[in-house]
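Read the structure below first, then the notes.
All protein chains but one are shown in place.
In order of appearance the chains are A and B, and numbering begins at 1 in each one.
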Amino acid sequence: MKRRSWPLLSVLAFGYAFLYVPILLLILYSFNESRLVTVWSGFSFKWYGELLHNRQLLDAAWLSVRIAAVNATIALVLGTLAANALVRHGRFRGRTGLELLLTAPLVMPDVIIGLSMLLLFVALQQTIGWPDGRGFSTITIAHITFSLAYVAVVVRSRLARMDASLEEAAMDLGARPLTVYRRITLPLIAPALLSGWLLAFTLSLDDLVIASFVSGPGSTTLPMVIYSSVRMGVSPQINALATLVVAVVALAVVIAGFSLRRR
Amino acid sequence: MKPRHASDEHRLSRLVNIGLPYLWLGLFFLLPFVIVLRISLAEPQLAQPPYTALWEWVEQGILQIRLNLGNFQLIREDDIYLAALLNSLWVALMGTLGCLLLGYPMAYAIATAPERRRIPLLMLIILPFWTSFLIRVYAWIGLLNANGLLNNFLLQLGVIDTPLKILHTQTAVYIGVIYSYLPFMILPLYANLTRLDPTLLEAAADLGCRPFRAFTRVTLPLSMPGIVAGSMLVFIPVVGEFVIPDLLGSPGSLMIGKLMWTEFFANKDWPLASALAIVLLAVLVVPFVLMQRLQQNDEDGRT
């Protein structure tokens, strides 16, 4: 019964190769001496060195990380609240509306979100004088708006899988609802909260289109810098940057995997 | 729970849990669409902001409203917009099919793998998603270039003798789409397939059904919700995709997302870009409602 079929396994292998070969080649050529991506002319760290001296890129990266961190934190709170609402408050009025508002950002094309957010900020500035100029705060608000939907998906599925009688038992033992949430619910959904935060962080760090719409002069995020340099053609510095990103992500995954296994 | 029993704490928790996300999404997600609709009916002007007001008080007690339907007229009359829209839908369709053809067997293979291997295999699907989308698209430029790695490799093998032109063609866009959106297809399919009761297949086999037939008669119909969910998660965003056609596609064949970008950034025509957004939204409403309905059914069926 459990014999594995060869066609299926070869599709699986092809799929993984398809996903990973481009990334591996990208990493390989970040150590290439030559500026030409096609020719291997020797091992070198020089692109990493150039990367570290690229002021513009470093500034953009720092801005992106700050935006991503603030975004992830606020999106985590709002997304968790929304997940609570959907899992714990039954069939309240406006439930379908909330579900719709939480699904739409998951599939809505970035160009539409970006344009509509920008037009909102412009209209707000005209009517109430805020936001005064665009940059850190407008990008962060735009990112929270779609990140919170992703957080809600992750936290919601964990909450729904949680045994409701655990919370009932705590209440039965005399804990008031807020205590139950703090002492029982939050510790039990902590892994989902962590992955929700990381997901929101990554989504923000990754966004080019929306940030391009709602950023102002002087606030250029990392993807915007990458994009403009990629449009000029292939650049080994971007390869070096990609390698660093992959390394950080892989490290984070390994750490997360280990700490989860230990529990 | 009846409201008459609701304690203050319960009422407060309702207010916070439902109210805050609603408020945020209403203000920053719903309201913007109203504004987009409003500006799609304005005219561009050289000022800050670069569009005309829809209404103004011309004198005491007289409100003048100017609705400009010209943007929509232009979209209807100029073939370039229709062509871009059709091309976007086509690319999305092909990309979705590609993701399905590659993603379904992968999801199936992972779902039927021994239990302890499933999570690592799934992690490997998600992992690339955590690295930068832009960088992953960029990786394909180096691969597909006329003097890129793929061509060099094929030339050296002697399979071809002149470099293939793949970069800046529709093919490159398909590859980019499938590559970037594959996880979105595999995850819902996997979730669906693992929920499938394996004894159903054993029952089918016991009743004399051969494996392939059991697949087409049992597994495939039951995984339909996963197929539709995955397809919508790919199809809808790809219709409005900007980065992939911009970096990998040919400059000649336009997609609507890229067109919006150009109208907005290059031509500074905010009203026309808004009108394009409205048209795109109208097109996407149908698949979106389909997806939402399916999700609802799935949830109702589970409880």
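As a convention for this text, a contact is a pair of C-beta atoms (placed from the backbone, for glycine too) under 8 Å apart; a residue touches a chain by one contact, two chains touch by 3 or more.
Here, contacts and distances are computed from a predicted model.
Novice: What protein name does the UniProt record of the undisplayed chain give, "1,2-phenylacetyl-CoA epoxidase subunit B", "Response regulator", "Spermidine/putrescine import ATP-binding protein PotA" or "Competence protein ComFC"?
Specialist: According to UniProt, the chain not displayed is called "Spermidine/putrescine import ATP-binding protein PotA".
Novice: Touching the absent chain in the whole complex: find that residue among A:9, A:166 or A:251.
Specialist: A:166
Novice: Please pick, from A:34, A:56, A:179 or A:259, the residue that touches the omitted chain in the full complex.
Specialist: Hidden-chain contact among the options goes to A:179.
Novice: Hey, which chain A residues sit against the chain that's not shown?
Specialist: 163, 165-166, 168-176, 179, 183-184, 187-188
The criterion applied here is as follows: only the chains that are shown with their structure count from here on.
Novice: Just how far, in Å, is the C-alpha centre of chain B from the one of chain A?
Specialist: Between these chains, centre-to-centre, one finds 16 Å.
Novice: Mind listing the chain A positions that touch chain B in their complex?
Specialist: So the residues of chain A in touch with chain B come to 1, 4, 7-9, 11-12, 14-16, 18-20, 22-23, 25-26, 29, 37-38, 78-79, 81-82, 84-85, 88-90, 92, 94, 97-112, 115-117, 119-120, 122-123, 126, 141-142, 144-145, 148, 152, 176-178, 198, 202, 205-206, 208-209, 212-213, 223, 226-227, 230-231, 233-234, 238, 241-242, 245-246, 249-250, 252-253, 257.
Novice: Would you tell me which residues of chain B are touching chain A in their complex?
Specialist: 1, 7, 9-10, 13-14, 16-18, 20-22, 24-26, 28-33, 35-36, 39, 49, 102-103, 105-106, 108-110, 112, 123-125, 127-128, 130-136, 138-143, 145, 147-149, 152, 179, 182, 202, 205, 232-233, 236-237, 239-243, 247, 257, 260-261, 264-265, 270, 273-274, 277, 280-281, 284, 288, 291-292, 295-296
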